[in-house]
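One protein chain omitted, others in place.
A and B label the chains in the order they appear, each numbered from 1.
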Amino acid sequence: MSTFNTSREEIAIVSFVELSPAEASQLDEIETIQTIVSRATDGAGIARDRIGFTVSGSCDMLVGRPFSWIMAMDGAGVSKPIEESHVEMDGAWALYEAWVRLQHGDIDAALIYCFGANAAEDLMQVLALQLDPYYLAPTGINAAEVAALQASAMLASGATERQFAEVAVRAGLAVSVEAALAEPYLHRPLRASDLPRFSDGAAAMVIARGDYARSVCARPAWIQSMAHIADGHSLGARDLSKSPSLEKAARLAGVGAKATQIVEVHAPFGPQEVIALEALKQAGLSADAKVNPSGGTRAAQSVMVAGLAAIGRAASAIHRGEASRTVGHASSGPALQHNLIAVLEERS
Amino acid sequence: MKQRCAVLGIGQTHHAAKRGDLSMSGLVREAALRALDDAGMTFDEIDAVVMGKAPDFFEGVMTPELYLADALGAAGKPVFRVHTAGSVGGSTAIFATHLVTSGIHKRVLTLAWEKQSESNAMWALSPKYPFSPPTTAGAGGYFAPFVRAYIEFTGAPEHIGWQVAYKDRIHALKNPYAHLQMPEITIDMVKNSPVLWDPIRYLETCPSSDGAGAMILVSEDVAEASGKKVAWVHGTANRTEAILYPRRNQVLPQAGSDCAKALYKEAGITDPKREIDTAEIYVPFAWFEPMWLENIGLADANDGWKMVDSGDTMLGGRQPINPSGGVLSSNPIGASGMLRFLEAAHQVRGTAGEHQVEGAKKALGHAYGGGSQYFAMWIVGAEKP
Partner (left out) sequence: MSEATKAVVKDVTTMASPVSLKFRARAGKDLSRFLRGMKERRIVGRVCPSCNYVYVPPRGACPTCGCPMGDERVLPETGTITTFCIVNIPFEGQKLKPPYVCASVLLDGADVALFHLVGGCDVNEVRMGMRVRAEWVDEADAELSLETIRYFVPTGEPDRPLAQIREHI
């Protein structure tokens, strides 16, 4: 009964930049946005006046004050009014809003930017505020403990700690599987190498239509399709060892329609990467697709940025001519509750 | 190209200072179920949910669309969260409209809410954040200087503020969902109420409410198959400008007038003063009614207050403004913009009830946020665009 149609317009990622954690940690929000926006537009030869829509993603709870993105917007230079929106979500969903906006065919390009502050004393505690405020949050459980519950559910349904350790090695968080397995448990069955290393960060992207995309980018990363799906929230009502939402989003986006060379997965906790890859395989992802050749986002995880970064890196691989078809994944929420998939292709 | 979009279902909560009978889930469900019922649909038929609300600090729940997915039947569906400050209810409806006009979905539930009683709004808006000036004086303290400038530059008499405040509370008596129900209201009561942020008086300010508003937006084929009277979306627009830059006009911001111009162009409106039958505009302080009338071209420059003074903006007047009672009568912050949009839709469907503007064919919904810098508007019509 429900309808999900994919792209009617030719739309491509033509520019993507992210700020290194070291650089981001020196700047305030305005300086951060000024830096990434000018790099993603002026730096890529994209005229600001061709941008018909601007949308950002960020979260006040990371910064510690309400309306934190309003001041940050000064960095984008908007004294002349612009068509604009903001999502209190990862920048990947800002990209989704921009992609929907460009489907109307009346504007050439859209700017997306996002920033994440590692300003909280205990980010795992802040992230726990995503939980049901009546039945879950008052238990005092934090985000790492929710992820540990999920990892336990995986072990109970056949996954192994060795699989988790392999993910940690791939993310650069352990030198070997043996070394990872030798670490003590922090939140059993999670070890330090299963957890994200939080950092400051920011990213910006420009997407453009048809001929304009071709005119500013030698190898545009065409967005074949995008889809996002949420699972239910209540932890007790879900099979935490699986991600039906990711599998459904990947099917809707047509991940399995052609061979994919690279997949960039955004799973904040190591075991979640195992779940994500399984869901993507169920949806037809090529078995030989390289996983996170960029190194992934876990070694420097900037919340609200990491999802757009995964998609941006999947696009950059096409820009550099390293792949002709890539998949970018973004996630949100406790226990990988919400997932977004972008399928990107080179076209001759 | 662009597909048509219609409002098939409308629902809202009974707004109140404290809806202690409902959880946050219960609050959003009250609005969503009413909208679904109005559309003759169930959650199963919905393709996507687009939610808006103001800062997460208001309730202390981060990214609440995740937790509320269960209450909104959204497991297995796309869920989206917009946040553009006070304009968010409007911006949320606009993105939901885009999901339909782009052809991606056919049935979208859009919803905006705030449950201010769960936390302390003053605290949420003014955390002890270093480096900021010591002058934080709440929203009224921020906006009162611009009201003073409007009065100074137009020569408007002080009773204009009293009159708007009185009018919207009289309108609210015809709206069973409105928070403030003040049958005893008189202009003298407004005049004699204390001055909180000089020149703004207590009864010229909006209340703080718990509440939610929801709409079911559908594609043309779904609207027609329903056999129901719908409100057709004729145009949407949003515009944003920075909060502070040299020579910025904060009384009549350029983002507001640019937004209105883009809106009228898309909706094919050349004479908004005559073609728009009624408007629901975001007026949290009474003086913003004449200011916004000028800003969006429903009154000429310096004449907004004269339009109020003439009675044109009362129900029964030439161009009734905020027949629902507006933000001055109900202000669940994140939902207030959505309420403006859905009340406009009610008017052109002819389903506004006692506060119906007779024969309304085209209506405007308006929301603004931040330091008068975010604007979101739409025009809905009884006929197809």
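Note that a contact is a pair of C-beta atoms (placed from the backbone, for glycine too) under 8 Å apart; a residue touches a chain by one contact, two chains touch by 3 or more.
Owing to the predicted nature of the structure, the values given are computational and were not obtained by experimental measurement.
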Decide which residue listed in B:D37, B:E152, B:D221 or B:E354 touches the omitted chain of the complex. B:E152
With respect to the chain omitted from the figure, which of A:A44, A:A137 or A:V291 is a touching residue? A:A137
For chain A, which positions touch the chain that isn't shown here? 26-34, 37-38, 48, 61, 63-64, 71, 73-79, 117, 119-122, 125-126, 129, 133-134, 137-138
Please identify, in ascending order, the residues of chain B that touch the omitted chain? 20-21, 60, 120, 122-123, 126, 128-138, 140-141, 144-149, 152-153, 194-200, 242-247, 249-251
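Here is the rule we use: only the chains that are shown with their structure count from here on.
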Could you pull out which chain B residues touch chain A in their complex? 1-2, 23-24, 44-47, 55-57, 59-63, 65-70, 74-85, 91, 94-95, 98-99, 101-107, 124-125, 127, 129, 237-245, 248, 254-255, 258-259, 262, 370-371, 373-374
Chain B partner, complex, touching residues on chain A are 1-6, 8, 54, 59-61, 64-67, 70-71, 73-74, 77-89, 93, 96-97, 100-101, 103-105, 126-127, 129-134, 137, 227-234, 237, 244-245, 248, 332-334, 337-338
